[in-house]
Each structure stands twice: as C-alpha cells, then as structure tokens.
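Of the protein chains in this complex, one is absent; all others appear in place.
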Amino acid sequence: MANKLIVAPAPHVQSSQSTPRIMRDVVIALVPALLVSTVVFGWSVLFVTALSVLSCVGFEYLIQRFMVGGKPTVGNWSAVVTGVLLAFNLPASIPWWIVVMGAFVAIAIAKMTFGGLGKNPFNPALVGRVFLLIAYPVQMTTFPEVEGLDALSGATPLAAVKQGALSAGSLNMQDLLLGNMPGSLGEVAALALLAGFVYLLWRKVITWHIPVTILCTMAIFAFAVAWSRGAEGSAMWQFPLFHILAGGAVLGAVFMATDYSTSPMTVRGSVIFAVGIGLITMCIRLWGSYPEGMSFAVLIMNSTVPLINKYVKPKRFGVN
Amino acid sequence: MRTFPMGGVHPSENKLSCGKAIEVLPLPDVVMIPLAQHIGAPAVAKVAKGDKVLTGQIIAEAGSFMSANIHSPVSGTVTAVDMQPNGQGVRQMMITIQREGDEWAEGIDRSETLVKECTLSAEEIIAKIKDAGIVGMGGATFPTHVKLSVPPGKKADALIINGVECEPYLTSDHRTMLEHGEELVVGVSILMKAIGVDRAFIGIENNKPDAIAHLSKIVKEYHGVEVVPLKVRYPQGGEKQLIAAVTGRQVPPPPALPIDVGAVVCNASTTYAVYQAVQKNKPLIERVVTITGKGVKEPRNLLTRMGAPVQSLIDAAGGLPADAGKVINGGPMMGRAMINLSSPVTKGCSGITIMSGRDAGRREASQCIKCAKCVAACPMGLEPYFLSKMAQKKNWDELEAQMITSCIECGCCQSTCPSYLPLLDWVRLGKQTVMGIIRQRAAAAAPKK
Partner (left out) sequence: MEVLLYTILTLCVLGVLAAVILYFVAQKFRVEEDPRIDQVEKMLPGANCGGCGFAGCRGMADALVKNDDISALFCPVGGGDCMKAVAAFLGKAAAEKEPQTATVRCGGTCEKRPRINEYNGARSCAVAASLYSGETGCSFGCLGFGDCVTVCAFDAIHVNPATGLPEVDPEKCTACGACVKACPKGIIELRKKWPKDRAVYVSCVSRDKGAVVMKACKAGCIGCGKCEKVCAFGAITVENNLAYIDPQKCKLCRKCVNECPTGAIKLVNMEPLPKEPKTPAPKPAAPAAKPAGSETPASAPASEAAKVSSAAPEAAKAE
C-alpha cells in the first residue's frame, strides 16, 4: 500500500468546535457591547480595549516564550478574551499605564503562574480589575459623564443609589438597558450584553444555567428586600429590575461567571455556584462598603469551585 | 419524542448508503474464519486441514455456554487451521477455506417464502438459535442464546429490538428493516415466545422515517409489537440508553444487566438472523455490511458471506480512495481502525467506514480548558476529564469510586472535546485495568467461601 493507514482508538470523529473557535465566539459576543460603549463614551473606549488586548496577548506571549516554554499558547485566543473583559471593567478615562498594569496582573499573576489556560483558579480579568480597584480607587471610580443624565454627575447608578443621591425607582430603565449611564466600558449596555448571551447560547459555547441562576437569585433577593422594606406598587418590581440592569450584573453573569476553568464542571455544581454569586453580590451591594459586588462575588465563588467539583458529582445513570 | 435521559451528542449522520438496496457480494474464493468472533470462549475447531466442507456446515463448536458455533460460509476444502493476523494485526486462530462452488448442507431452506407459523417451544427456539451460532450483530457480538436464557429468579417483561443504528454512516440495519421487514417482525414474535413476554418494542431513530412507516404497517397484524420512533441522538443504540429511551427504566451500574430491569435487547439484523435460523434452519453465515465513506466511489450495502476479505468489499465499492487515511471496522464512533485489509468480515462487522484526507487523522491536542462539555455529553453521568486524568496517574481506587466501570466507551466525551484530548483512550485503559482488579478481587474472595 502506498500510503500508511492511520490507526487510533475510537472515536474517529472530532468536534468542529475547537478551543480557539470558542474563544473567538466569546470575543464576537462582546462586540455589540463594545459598540454601544463606543457610542456612549467615545473613541477612548476602543483605545482602552485595544491596549488591554495587546498587553494581555503580549504578556502571555512573553511569559510563555521566555519563562514557561513549550508550545505557543497565544493562538488559542484566550488572552484576547481576557483583554477585552479586563477593558470592559475599566472606566473609559483610565490612564494607559493602569491598563497595562491590570493586564500584567491578569495574565502574569492570575493566569500564567498557575499554568495558563484551564488551570487558573480565579478569573484573570477580575483579578486584574480587583487589583486595580484596590490599588487605584480614584482612577477606577472616576467615570466620564454622560450627556442628558445630570443627576448622576459621573457616579454610576449603583454608587448614586448607595450614597442616597438617587432612589432606584427614579431611574429610567430604558437608559439602563441601552447604556445611557456612566460606568465601566462593559457595564453600561445590558441589552447588548444580553445579545451576546444569546449568541453564546446559539453557538453552544455556554449553557444558560449560570447566568440565568445568578440573575434570578439577585432578582428574588432584591424583591424580598424591597418587600421587607415595605415597598409597594411599581417600586416592588423596579428595585429588582434596577439591580439586574445596573452595574456589572449582566456582564458578570454572562461573561465572568461562565469562564470555563473557574466554574464548576456539573450542572448541579453550577447552580450552587451561581446562587452563591447572586447572594454575595446583593449582600455587598446592599450592606457592603462598595457599591458593586459582582467581581468580589465571582472571585469568592471561584475559590469554592474545587470543593464543588469534588463533592457535587453529576447524576449517574442508573443510580437513584 | 422519546430518548435517553442524559448526555449524548449528535455527530453528522452521513448516511451515504441509506438509499442503496442490499446487493449480493460475489462469493469470495478464500475465506478465513476466526474462532473468536464473539464475546466469551473461542469456538473449538471441528475440522482439520484437507477436510471438505459444505456451506452451512458446522466447522467449530461453542467452547462453553458463553460461546457460539461457527459454520462454513462456503463449500470447499479447509486449507489451514492456524494463527492469522486479524484486522488489528493481532494473530488469532482462524480456519481458512478454499471455495469450490457453493454446495449447501442439507436441511437449509434457501427459498424466499415467508414462514410465519412457529410451533416450537421456548427451549426449542433457543436451542435452534444456539445451533445457528447467532451473536449480537450490532458490534458487541454477545451470544444471543445466552441473552435469551433468562436466569432463574429474574423475569423479562419487554423485548426491545434495536433498530436505532445511531452510528454515523452505517445503514445495514436500516436496509435490513426496509427489505426484510416482514421476516424481521416474525423474528420478533419468535423472540417474544423464547423469553416469554407479550410486549415488544422496535426502537428506530427518527432519521429513518421510511423504516418507521414500513414496520409500523407490518406490526399492525402482530399483537403486542410496537414501533417506537426515537429522537436522533448518539448513543441511542447503546443497550442501556435504548432501554431507558423506550421504557424509562435505567439499568443500575455493573454488574447489573438489562434483565435486572426486565428488558432483553436484540439488534434488528440479529432478529432477522433469528428468523432465518428458526424458520429456515439457516445458520449465521452471511450478513449485510455497509461499505461507506466520503471518498468512497460507490457506498453500498452488501450481503456478504462471513470470512470474505475486507479488501473484496472495498473493491466492490470502487476501491480504496487515493487519499484514504483510515479504514474502520464499524462506524466512526465505536469502530476499530484496521491495518490489515485482507482480514475477514466477521459476525459483528456491520460496516466498513473509510475516512479520507483530513478527517482521518486526529487533530493536535492542547490542554484541558475545563469546559465541562465531556461531562455534559456523557450518557452515563460520568466525568471523563477526571477519569482520564486519574487513569494517567494510575489512581485505580479513585477510578473505581468514580464508577469508571459504568463507561460504555461510546466516545461522546472525546468527540465533543474542543481541546482534542484523547479522553476515551485513557478512560478505556482505566476501565480495563479496574475491571481486571475487580475480577482478581472476586477470584481471591471466592475460595474462602
């Protein structure tokens, strides 16, 4: 025979959905939110995002090439995803060197130290963000103003409500949906993020369990709080809706909490994980000193993932 | 639409030969008959070099209860009883017969007439099936008479006929159901009698609407037989998955068997073979083999005598494509890659799939990204990523605790992995090792009692 036959154990079929394709799909799913953000905050959005992506890819390449060795890993697009997500957690007016520093923390400390993609226990983009939030609190919470919303004057809706400058019910839900409010790049347009969510579901990149459970937990919790505070009428549903749409809830639920390596492997585990995120987020928002708690909640629940994976096993066939 | 409860994938169906009627492959000049072409003890050769044999004559007897008779597929002279390489290059005992004409042994009814009446008792039916050397023809090659002998203390209440054919490419069961539907349903009624049940289900996936319609029409005349259309999902043809899909009952983990939930499953082609054995005295000496693949000039369904070289089927389908990379005995999900194309067709060979070009080789693996797609795809509720890792670390205790013996080796995990990791390669190794450990433990515990 002229050509050698190839031999391998079954199965002889492989998925067309490769790791780079999954990562590219995540990037595509983030594009609508990026566009909305550019419209709201201007061209600096694209600058921050591009800088963040380039820094992340650059750091991953350098570390892999000169410290870790082995096969190049930048081709799997995961550094691009981290870069975009990190940028989405920053204000548009952030100085460039803070972006680079955040990218370094995200890639070098939170990802490559643990062995790269699939081995990091914490979401790299969120580690980067939380580091910056603690190290540079002023720059990280100074947001450019948005036209037509004088009442907010540069504070995010969550911060404004927290400081008592606003009540949740006084905000226009349409503005929250369309991104007409101050905030980080990726926080502002709930509708665009939800479009990305639908795209990810359609491409079978993620399942609905984690995002939907997080948002439902938050809504139910907020509803209970509103009820216990004696809210009536429209305030009853405005309060939960506000908490879902404001801040990083949608971004965190759809893109941060669903990160493969930092979320549980089973559906049951994912639900536990997601309920935890929802509860912690709401507790920080309502009683903590920060106006937003999504990043902390995701990171805290990230730390429980190994435990969840160990004890929450899938339902075995034939075992009751 | 009914289906099994968890996991599963939907690979491209590629049923290239589903519209091709069954054709007869010209008789091979030389056949090679392995003595071990079923699960269990190998058969014992009853002929020697130089013996003359007739078509359908018994040439090897079952080595134990868990074994099967083997009959000569052609008439001619035995030229050798020796070790020959099988499709995987492993040497095993085979009987080689040089064909001289096609003279059949006496008592075999070769006519096409349909014989509906069967007055035999259950024992007589099972004895006839045992004599005919029938084994599961879906690929598992479990001796059928063993399956039908319900152990004392257990009771079957449903017969399930497996017409699912969930493997991509393969169409031999599909064509058999279409072209021999009447005989098949008679076979179903015989099997019902053999195990003493009054209900039978023929499970067929929804991608074969013609077979569903055809059999639905026929079963109206038969009491208790029902055609069950099933959602297209691999591995629906797995015994446990099919039972769950049709009856909703889940077979507990090993060592439990389907009979523990009252079900007996039989493949569609096997059921047709049962009809031929019981009503026509015809032993299992031929079967329908699908020869298919994207590069194959003419995908076909060929009625092939056992022992015919695989190469002769490939030639009948227009020869091996120039860019052929992999020849698989069976379908692409569970079939075994071959290196020796002069090896024979056996009782469990439902198809030959030829993969060409870039489909043939595996893509380069990268690291696990913990996407959990393998966990979601596992039809047995296992965690393939974890089992694979533990098997590489030789942590057999942990593998046993995580129920690796439940694995049915369907390949869903590996075919869904975006990092192209050889998950099942390792899980299979772990499963074999753990099963060995369990057997050793049982053997060590036995004498003490």
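Remarks
Per-chain residue numbering starts at 1, and chain names A and B are given in the order in which the chains are listed.
Everything below uses one rule, namely that a residue touches a chain if its C-beta (ideal position, glycine included) is under 8 Å from a C-beta of that chain, and two chains touch if they have at least 3 such contacts.
Computed from a predicted model, the values in this text were never measured in an experiment.
Residue B:P85 is the one among B:P5, B:P85, B:G224 or B:G318 that touches the chain missing from this view. Interface residues of chain A with the unshown chain, by the touch rule above, are 4-9. By the touch definition given at the top, chain B reaches the unshown chain through residues 85, 88-91, 336-337, 339, 361-362, 422, 425-426, 428-429, 432.
Quick note on the criterion: only the chains that are shown with their structure count from here on.
Computed centre separation for the pair chain A/chain B is 48 angstrom, with centres defined by C-alpha atoms.
Taken in their complex, chain A has these residues touching chain B: 1, 3, 5-15, 17-19, 21-22, 71, 73, 76, 78, 116-119, 207, 260-261, 263-267, 313-319.
If you check the complex, the residues on chain B that touch chain A are 5-6, 11-12, 168, 240, 244, 250-253, 256, 323-328, 330, 332-339, 341, 353, 355, 359-363, 366-373, 375-376, 378-383, 385-386, 402-403, 406, 409-412, 414-420, 422, 424-425, 428.
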